[in-house]
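Here's the structure we're looking at; comments come further down.
The complex appears here minus one protein chain, its other protein chains still in place.
All chains are identified by letter, namely A and B, in their written order; residue positions are counted from 1 within each chain.
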Amino acid sequence: MSIAASPAAPSAAQRSEDYLWTLNFGPQHPATHTTLRLVLTLEGERVVDALPEMGYLHSGFEKIGEHLTFNQYVTVTDRMNYISPIANNVAWHHAVETLLGIDLTPRCRHIRTIISELARISDHLLCNGAVGLDTGAFTFFLYAFYQREVIYDIFETLCGARFTNSYTRVGGVSQDFTPLVIEKIRAFLDTFPKTLDDMERLLTRNRIFVDRTKGVGVLSKEEAIARGATGPVARASGVTRDLRKDEPYLAYGELDFRVCCAAAGDCYARYLVRMQEMRESLRIVAQAMDSLPGGPVNVGIDQRTALPTKSQVYTTIEGTISHFELSMSNRGFEVPCAESYAAIEAPNGELGFYIVGDGSDRAYRARCRPPSVLHFSIFPHLIRGHTLSDVVAVLGSLNIIAAELDR
Amino acid sequence: MAVEMPENVVVSRLDELASWCRKNSLWPMPFATACCGIELMATGASKHDLARFGAEVFRFSPRQCDLMIVAGRVVMKMLPVLQRIWLQMSEPKWCISMGACASTGGVFDTYAVVQGIDRFIPVDMYVPGCPPRPEQLIQAIIDLQDKIQSEGTISGREFDTPERQLRKRALVEAIGPLAADAARNPVLQRQLSGMAAAPTHS
Partner (left out) sequence: MSQPPTDGSVPSPADQTAVAGRPGARAVPAELEVRFGTLEHSSFRGQERIVVPVGRMFDILAFLKDSGFDLLVDVTCVDYLEYRGARHRYGLVYLLAATADNRRLIVRVFVDDPDPTVPSVVPIWGAANWLEREVWDLFGIRFTGHPDLRRLVLPEGFTAHPLRKDYPLQGRGERHNFPVLSRDDG
């Protein structure tokens, strides 16, 4: 845990820096929200430099990915970005299906789109709520968290787990939408805009909040690209990249929505982009609900990836054979000996998996491309010259999730 | 021998009174590392509202807390931090291990994850689930309150002797940087020699 070796003979320049003060921040600190650590060099209250340290939650996700089958590993991806687990599920199986060359059914594509957008809303709610909390707006946080509970409730009705959903499967999802789920999503679509208005009224023009976030932690467009920022962090700096538009996956190509961008690149712009994205997500969910196609939710028996329905298993020989083969460890999927990368626009940025297939039903290598790592590495650049109290505002606006950061 | 008692006087042992006070004013220290931490936040937020059970005063300084809630997996790099914070908490103190990862390592049976924090620090209450629902955590806190009431304060661990304080300080020093360096670590070397013949890949 040593940070810097003490110099043998301090030079004149070093002696003149004697007044600098080193402050350890984390890894167990309420405002980090997760387990990350910063070593800050302070001049009075001003941050001269920051040295981020990570790994306090490194659990070997990628190593586990080499030992679990494509369907089993989805439970581990839940625990990756744990404030929007279902987006990780979608990202993982999107990558697996890219490797296996599976075309999803239209209903499945829409269902995955809807749940991804609900996950985005839930992620942005927590992120903006936490920014509010860190800058002194506790009520805003409680508003946000209550709406998360509503989304939790939808997911619980959908798949039984309120939080770690493990909802997707190779070639489909674990459960189809029931009428009750549809009813709950519609109710959420009706009630959430009002809460969102309330939240905006609470914070968006709040003088204290604006003063604490405007002009703080500015990331220019060039820096954002050079340092690998993606998602809302990049879009708040004027990068118009959004994989939902640029490389349409799932049902995004058929839906009408805008990419939310800002030019300022500061904490306030990141807050605004997230607020705006929630509204766009609502539009996407509403459209996808209206155009929700019928038909099966999983791919057919001929694709040999998703388990057939019970009626197929009990009444047809193909169904029985397919069910039997998929349940056997050595007769499962046909996986090419090849490598592919596929990414989705997760709430935090580009979340992709680079999967190496070796013919077995486990990945030979399951690399996750986490947006948080690159965002956290930008942090020293953003905080230099600001005050100590801005540290939490900048950290909150980057939305760094330790489990995704360290894996 | 009968004593005349005024109406609104209750007779109890001092010990029971102290326990009663303690159990109803738990100050949790949220050692939230991963997913369970979000459920811990949900427990404190409006829908589940931990304040109903007198345990909502989350304090982030270990010195002000008497209940550590370890929410989430603890990994190699984090365990020294956990131990140091546990030692910094003042007596009497209790620990809830929230979730499968903190209790057993959960699904993360990997090189980096500590397989249950109770191997390295004392734990009073385990909460199953991955992650546990807020209701489960509240149940654990209620159970812990029963435990505090029934155990009492007779053991008096909170009254530290100077010798114990010195020992504690030495421990804090020992748990400094992680000692995973095989060359300097006899425990690790012993384990390494035993595993040399093991298959490398399952």
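The rule is short, and it goes like this: contacts are C-beta pairs under 8 Å (C-beta built on N, C-alpha and C of every residue); 3 or more make two chains touch, one makes a residue touch a chain.
Nothing here was measured: the structure is a model prediction, and the numbers come from that model.
Contact with the omitted chain, checked across A:Leu272, A:Ala342, A:Leu382 or A:Leu395, is made by A:Ala342. Contact with the undisplayed chain is limited, among A:Glu277, A:Glu350 or A:Glu404, to A:Glu350. Screening B:Glu16, B:Asp49 or B:Glu91 against the full complex identifies B:Glu91 as the residue touching the chain left out. Interface residues of subunit A facing the missing partner chain: 1-2, 54-55, 58, 60, 62-64, 66-67, 98-99, 101, 103, 225-228, 239, 241, 243, 246-247, 249, 336-343, 350, 352, 354, 356, 358-359, 364-365, 367, 369, 373-374, 376-377, 406-407. For subunit B, the residues touching the chain absent from view are 76-77, 79-80, 83, 86-87, 91, 109-115, 119-122, 157, 160, 164-165, 167-168, 171, 174-175, 177-183, 185, 187-188, 191-192, 195, 198-202.
Simple rule for what comes next: only the chains that are shown with their structure count from here on.
On subunit B, the positions that touch subunit A within their shared complex are 30-35, 37-39, 41-42, 45-47, 58, 60, 72-73, 75-78, 81, 85, 107-108, 110-113, 130-131, 133, 176-178, 202. By the touch criterion given at the top, residues 1-2, 27-30, 33-35, 55-60, 63-64, 67, 75-76, 78-79, 82-83, 85, 126, 141-142, 145-146, 148-149, 152, 162-164, 402-403, 406 of subunit A touch subunit B in their complex.
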